[in-house]
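Only one protein chain is missing; all other protein chains are in place.
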Amino acid sequence: MREQMPIGVTITRITEESPSIRTFTFDQEIPFNPGQFVMVWVPGVDEIPMALSATDAITVQKVGDATAALFSLGVGDQIGIRGPFGNGFAVTGRTLAVGGGIGVSPLHPLATAGLVDVFLLGARSAEDLIFADRLAETTTLFTATDDGSAGHHGFVTDLLGRIDPIDFDHICVCGPEVMMRAVLGILERHGCTDRGQFSLHRYMKCGIGICGSCCTDPGGLRVCRDGPVFTGDRLIASEFGHYTRDASGQRKNL
Amino acid sequence: MREQMPIGVTITRITEESPSIRTFTFDQEIPFNPGQFVMVWVPGVDEIPMALSATDAITVQKVGDATAALFSLGVGDQIGIRGPFGNGFAVTGRTLAVGGGIGVSPLHPLATAGLVDVFLLGARSAEDLIFADRLAETTTLFTATDDGSAGHHGFVTDLLGRIDPIDFDHICVCGPEVMMRAVLGILERHGCTDRGQFSLHRYMKCGIGICGSCCTDPGGLRVCRDGPVFTGDRLIASEFGHYTRDASGQRKNL
Amino acid sequence: MVTLKPGPINVGGLRLNNHLLLAAGILGTTGASLARILASGAGGVVTKSIGPEPKAGHHGPCVVTVDGGVLNAMGLPNPSSGFTRELEAIRGQPVVVSIFGGNPEEFATVAGWFAGNAAGFELNVSCPHAAGYGAALGSDPAIVEACTRAVSRLGLPTWVKLTPNVTDIAECGRAAQRGGATAIVAINTLKAMRISTALRRPVLGNTFGGLSGPAVFPVAVRSVYDLYEACSIPIVGCGGITTADNVVEMMMAGASAVEIGSAVMDDIGIFATIAGDLYAPDGEDPAGIVGCAHA
Partner (left out) sequence: MVTLKPGPINVGGLRLNNHLLLAAGILGTTGASLARILASGAGGVVTKSIGPEPKAGHHGPCVVTVDGGVLNAMGLPNPSSGFTRELEAIRGQPVVVSIFGGNPEEFATVAGWFAGNAAGFELNVSCPHAAGYGAALGSDPAIVEACTRAVSRLGLPTWVKLTPNVTDIAECGRAAQRGGATAIVAINTLKAMRISTALRRPVLGNTFGGLSGPAVFPVAVRSVYDLYEACSIPIVGCGGITTADNVVEMMMAGASAVEIGSAVMDDIGIFATIAGDLYAPDGEDPAGIVGCAHA
């Protein structure tokens, strides 16, 4: 067992992507594969999993204590980073990305690496469609908003209905689990669940596959270590889209 | 710090070299440089330093408890081996070896490797001139005995008087410390102490340079780690030939 | 290397498929995960420690890896009685339910919930980083005895897991034995901590935690050896095991079976790997190995 203490990084830039989403750029590059995540230590508060949205950045939606504490930090403040952990996306050939809300975060470095051909991006409204400009530079971007304030008026899954998934070797997906389950359903109908790569969120404590808090039913797959990216065929008969667990290990329906 | 527990070896052959000296050959080869030693664990008794006289053998003179316990073992019995430790001899070019008594043990593998040109071998009497036949095969061998029962009647150092040490790039020496000190004196007179490589014996407990029991004055050189082989120039103004220390660290004059 | 004859074994009232159990708190929060480890070659599994109330555990960081080990302060997160449903998927298998409480009554209450579907219990009186639980009780032999008695009374196999963070672990072992333990498990983690020099504060959310992994193996072997001299009930060795040779060493120290935790991190197939090295048709009778290093 090799030592892997958190490294200390200093925040060098904070970008307000939307009222509830900020990108924190720091002073060190972390070599990673798009889709891998780090454990972000907010000193005195907690440590939480976050995808790397770039080699030196995380993009965070404020949802609770630790993310609020992150939002209270400024340029020059320090945070701790452990990782990168997990498998990340694995693509070759034609790739479609489907991101919903903050789920665009792990897909962003895949796109900026030039590995995404078509990108379907959904959010509640125009202001939540983050990274859209940059994604449009390297991918063919289609957007959807719940309120119709930009792009297609409706769900990002609607956009998928207009595309033939079979045209793509890989379909990389990250977003709310209900949305991801809907995408999986579409792939199932096309008989290509194995082309889907879904990045899951589960409650994580260790990030290194030992504590058990992120294990999923029925296979006992560890999201932090065996994932966070799983192909659709491994998710089809699972808890995915149905329930998850909280910090104590109790089931919570989605 | 890497794990280095003693390995268990099984004695496969016991050769009686003389009434008080036996070679114990075992079932495993230990890659080593001639002059390196191992710590030999006689289970239930003690652990003592012994030069490797071959890649799979030690040659032992019975002098006290642990060596007596070794002599009580038979073929099929197990002992523990830690090592090899220390530096060993380093020779290139023309090499002279000078061995006295059991001191021939670490010089033997140097000779069998074809690295010794001339070998001066001394002992109390003919029966103590161990390894002589084998040494004669690969080196030009001259012998001396205290009682004149074989070779020159007198000390091995007398033989050195008939040879010009300056003809050799290296003079490798192992034997009783008084004899080694006499050799060092001869080299000093020839102004070539740096060509001498003396293999020292000191009380050893750890064998890995940490406990301090084998440290010499005045430099604090560790025989187990910085040695056991030292060039003559590093020994000239030292305790070498004058005193040593016992298990408690008390000085004992030689 | 020493190899052992394969086959099921009986230890401390339990029948196990082999000598290798999953240690408590390692991938032990869900039935599915325990089933995965059983399917991967473990002879038995110990669950996450379950207590009287659901607990979210300590704030993070909860785990960091260090040189030769793992440092953790999970804080005993657990779903409490809700865990019964996790056991449904693995009913009838060699599943030891690890339990904790703040006093003998709480131990008895928690054990009661699982009396129907646990093959046995392991009492956690040894976690070094949960105020009021674990080692807070386990360093007092009288409390160890009382907690053990409260559970052993139920008549199910009762293993007691001890802490090495005491002056004399043998005294705690004797206390567990007096309380009716059917086996002793040693060891839980060593109380330890690290500081982030970059952030100038303890790295664990809880400041203190427990050290496990190869770093503690020599301490675990010593503890098992001590306990073997002091007690007559079987001992289950735990702490730092990563190889089949480590298993043999623990058994020679006096362990009748072993638990493996941190090594799962580097290789989730560790049970099959070790079993492959440890067992051979012409292997020795394991009974002859247990405690053979004692003079």
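Per-chain residue numbering starts at 1, and chain names A, B and C are given in the order in which the chains are listed.
The rule we apply is simple: a residue touches a chain if its C-beta (ideal position, glycine included) is under 8 Å from a C-beta of that chain, and two chains touch if they have at least 3 such contacts.
Predicted, not measured: the structure shown is a model, and the values here were computed from it.
With respect to the full assembly, the chain omitted from this view is in touch with B, C.
When the whole complex is considered, the residue among B:Asp46, B:Glu127 or B:Asp158 that touches the unshown chain is B:Asp46. Which of B:Gly154, B:Gly185 or B:Gly209 touches the hidden chain is settled by the complete complex: it is B:Gly209.
The residue from B:Gln4, B:Ser72 or B:Thr140 that touches the chain not shown here is B:Gln4. Remark: the residues of subunit C touching the chain excluded from display are 1-2, 66-69, 71, 139, 165-167, 190-195, 197, 200-202, 207-208, 211, 214-219, 221-222, 225, 245, 248-249, 252-253, 292-293, 295.
Considering the complete assembly, subunit B touches the hidden chain via residues 1-8, 39, 41, 43-48, 78, 80, 82, 205-213, 215-220, 222, 225, 245-251.
Note that only the chains that are shown with their structure count from here on.
If each chain is drawn as a node and touching chains are joined, the picture fits none of the line, ring, star or complete shapes.
Chains A-C form the pair with the most C-beta pairs in contact. Nearest to the global CA centroid, when each chain is reduced to the mean of its CA atoms, is chain C.
Separating the CA-averaged centres of subunit A and subunit B is a span of 67 Å.
Our note on geometry: subunit B versus subunit C, Cα centroid distance of 50 Å, whole angstroms.
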